[in-house]
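All protein chains but one are shown at their positions in the complex.
Right after this comes chain A.
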Amino acid sequence: MSTARTTATAARVLRQLRHDPRSIALMLLVPVLMLTLLRFVFDGNPRTFDSIGASLLGIFPLITMFLVTSIATLRERTSGTLERLLAMPLGKGDLIAGYALAFGAVAVVQSLLATGLALWLLGLDAVGSPWLLLLVALLDALLGTALGLFVSAFAASEFQAVQFMPAVIFPQLLLCGLFAARDTMHPVLEGLSDVLPMSYAVDGMTQVLTHTDMTADFVRDAVIVAACALLVLALGAATLRRRTP
């Protein structure tokens, strides 16, 4: 791996994005608008807004980065630029780290906006540090990038790639504890939710919401989400083949 090639790749991905201001606007504004909507949906029930809002702060970066990365890498595969890059002296790690770096940066901006708005304008009541919320959001974004990169290998078209969003994300959304506490689910589903990374992403947000200090559970959640992201990134790297049949 080479740092210079990784940063050049990240800069290139961001440059591509800069030529697409509408996508940037959607990535940054949709979470903000959804949180605002949620705030007034639960107008008479601020406690519910606190818990769901905090969970969504972790879920938004995951979903956005999943979608953006799966389409971006699919384009790279179908346009022939991936074949060209892999015929050049570029490591697979450089390419993947470049994408993770670029979309990670976008996720930081997205999360800063969403977290700032939720905490200071919408009155989301979190006991813990906003920095920890931001940390979880960033890890979630990395996980989304990793998952997107991985599934793009199994999509032959952009049409298929967007269908992977409900297939990969929705089960996790249903089982992560957002709709029902995980320990009240059917034992089989509870067991399933124990192995899905989004459960830990949402739990990490809840820990910050209810505890002033960094709890042991929070550290466990953050480590699990980060480890999952790295594992899936490695799987994603394995799907990039220099020689294709």
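One rule holds in what follows: contacts are C-beta pairs under 8 Å (C-beta built on N, C-alpha and C of every residue); 3 or more make two chains touch, one makes a residue touch a chain; residues count from 1.
Definition applied: contacts and distances are computed from a predicted model.
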{"item": "The complex's invisible chain, by UniProt name, from \"Secreted protein containing Ig-like domain and vWFA domain\", \"RNA polymerase sigma-70 factor, ECF subfamily\", \"histidine kinase\" or \"ABC transporter ATP-binding protein\"", "value": "\"ABC transporter ATP-binding protein\""}
{"item": "Among A:74, A:90, A:126 or A:142, the residue in touch with the chain that has been omitted", "value": "A:90"}
{"item": "Absent chain, residues of chain A that touch it", "value": "2, 4-5, 8-9, 11-12, 15-16, 19-20, 79-81, 83-90, 241-245"}
